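Here is the structure we will look at, set down as structure tokens.
As you look at this complex, bear in mind that one protein chain is not there, while each of the others sits in place.
The block that comes next holds chain A.
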Amino acid sequence: MKTWKLTTPVSDDDIKDIKIGDIVYLTGSMTTCRDVAHRRLVEEHRPLPIDVRNKAILHAGPIIKDLGNDKYEMIAVGPTTSMRMEKFEEEFVKQTGVKLILGKGGMGPGTERACKKYKALHLVYPAGNAVYAALHVNKIVDAQWKDLGMPETLWSCDVKDFGPLIVSIDTNGDNLFEKNKVIFNERKEAEIKKIQKQVSFIK
């Protein structure tokens, strides 16, 4: 487990040696981007109104305080299940050139391909720690697609040492959660056998 500090813009070279299970802290530009925003870009062919090339997106729906005059404060922010975006992510990375995809839980083969081909990382922020995360957001610099409501709006943030981010897919396409899953499933089958022997309550 190595610890890395990354600052946007992030280059291919910056992330080539980062491996699954490593920890990253991010400084710079991070934009929240989730279900409908992915759908709009990929299915509706509407260009993303915020440039995320060589920067980071976060699969998240934050709680924001509207301070008036287009000023906002981040109250609580944390990741949502990344797998929901799996369907769109390969195309999303291809079109936007995003380098760091932050979220929760693992992602699948499409994202693995994208990380390998376009040199990107998927990283996991430990979900549920929304105040800790919000305190590492310096400022909200832009808000687009506000018609989607608070959780789905693209909130573009300036962050400092945002983390810990655990690398779940690296630029080789290695996948931490898929590796874990194989182990978990093996253990599960053994446990099921053990338990089943002891629950013959219907006789």
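Just so it is clear, a contact is a pair of C-beta atoms (placed from the backbone, for glycine too) under 8 Å apart; a residue touches a chain by one contact, two chains touch by 3 or more; residues count from 1.
Throughout what follows, contacts and distances are computed from a predicted model.
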| item | value |
| --- | --- |
| Protein name (UniProt record) of the chain left out of view, among "L(+)-tartrate dehydratase subunit alpha", "ABC transporter permease", "Nitrite reductase NADPH small subunit" or "Xanthine dehydrogenase YagS FAD-binding subunit" | "L(+)-tartrate dehydratase subunit alpha" |
| Among A:37, A:60, A:140 or A:154, the residue in touch with the chain that has been omitted | A:60 |
| Sole contact to the chain not displayed, among A:27, A:95 or A:129 | A:129 |
| Chain A residues that touch the omitted chain in the full complex | 1, 21, 23, 60-63, 65, 75-78, 80-81, 83, 104-106, 124, 126-132, 134-135, 147-152, 164, 166, 176-177, 180-181, 183-185, 187-188, 191-192, 194-196, 198-202 |
